[in-house]
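Below are the structure tokens for one structure; questions will follow.
Apart from one protein chain that is not included, each protein chain of the complex appears where it belongs.
What follows is subunit A.
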């Protein structure tokens, strides 16, 4: 009997497999969820039920690094010891991919009860107040007076206090002075000339692989705005109307400023960085760890993450730098670093508010310390300071940022379509500059078109 394959046998085997395979071909779209979470706003914010004495289970989510995870878990443990009927189930991970996960949860109405959120999420995912409760409805359990009005105001969207700010943040330079010293430079750069000279000196004394500063595409955009604000003394865009305050020529000038840093060997060309690290984070790159990249322009709350990543030879040289004044004005902006919100699907908002109160106004602040930046809550800051839990580097960086920056940030600046790694417009612009040796004038329309697409008035 022949062992060869008959059509009948073949079809039996392939029929089911083929059908399943073809159906799976559209699997990418099968994650569709309900249109909007507006319908799930059953847990109304007007008034909330009081604290229960029955067992209550809350869910909570955050992103961060290892030390933040540990701090939150310790704080939750302490909270549960004080409130024995409340169990908190946490969900946490690193930032990468976190926004994609959370936005899907918000849309599906399955996000955790208490969420650590990014400031612009209020606009992106709860612009009509559809996702988070108004915290004014839980003031019996959460003392909002511990936050300045201005800081609270930044979290008031759609006439609802949708979150409380955990901390305020802005960008500042950090330097690895171990490498700077190797190049014969003993002072941190304080002017643009210092920066340009450092680039030249690094190239001459340490070689082509060493750079005084590294900026990814999004960092370049922030520094470009910082530069333009320093020079022209106006916000990047109006925070309420999202009207861009700069002309195409001015923006092209800003892009050319970034290009001059690449040309001057101050920052590494993006293709060089991608070749070594893909689109991986700077603090995880070999160049940062070993000191070949000797500077970053980062959030003030990121100090410990970058210092911890350095190898033993370089760790001691990690230094908070000075803000650089590129023009007549103090450029740069501060913003709510992150907030704490309660989702509308939360069935126990009173308990959720009690948890936030504990973490940021109460004893929990002594455990959280500056893991999420310097606490914005007055009571929380006092508690953390009394416990000696404010990291000196974070505090120094935060002081320098807050005493320098003078501009406001608009919520569209951080839109995912603009800043996303790999797909964002900012990356497209600065990739084009580096790959094609393009000028600001060549790429400014790409930036403006992208900004217009997310809602800017350009």
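Note that contacts are C-beta pairs under 8 Å (C-beta built on N, C-alpha and C of every residue); 3 or more make two chains touch, one makes a residue touch a chain; residues count from 1.
Note that contacts and distances are computed from a predicted model.
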Omitted chain (choose from "Sugar ABC transporter permease", "Na(+)/H(+) antiporter subunit D", "Electron transfer flavoprotein subunit beta" or "Aspartyl/glutamyl-tRNA(Asn/Gln) amidotransferase subunit B") - UniProt protein name: "Sugar ABC transporter permease"
Omitted-chain contact residue, chosen from A:124, A:348 or A:370: A:124
Candidates A:104, A:145 or A:191 - the one touching the absent chain: A:104
Contacting the left-out chain in the complete assembly, out of A:91, A:272 or A:385: A:272
Hidden partner chain, touching residue among A:330, A:385 or A:421: A:421
Interface with the undisplayed chain - residues on subunit A: 2-8, 10, 13-14, 17-18, 21-33, 35-38, 99-100, 103-104, 106-107, 124-125, 127, 130, 270-279, 286, 416-417, 420-423, 428, 431-432, 435
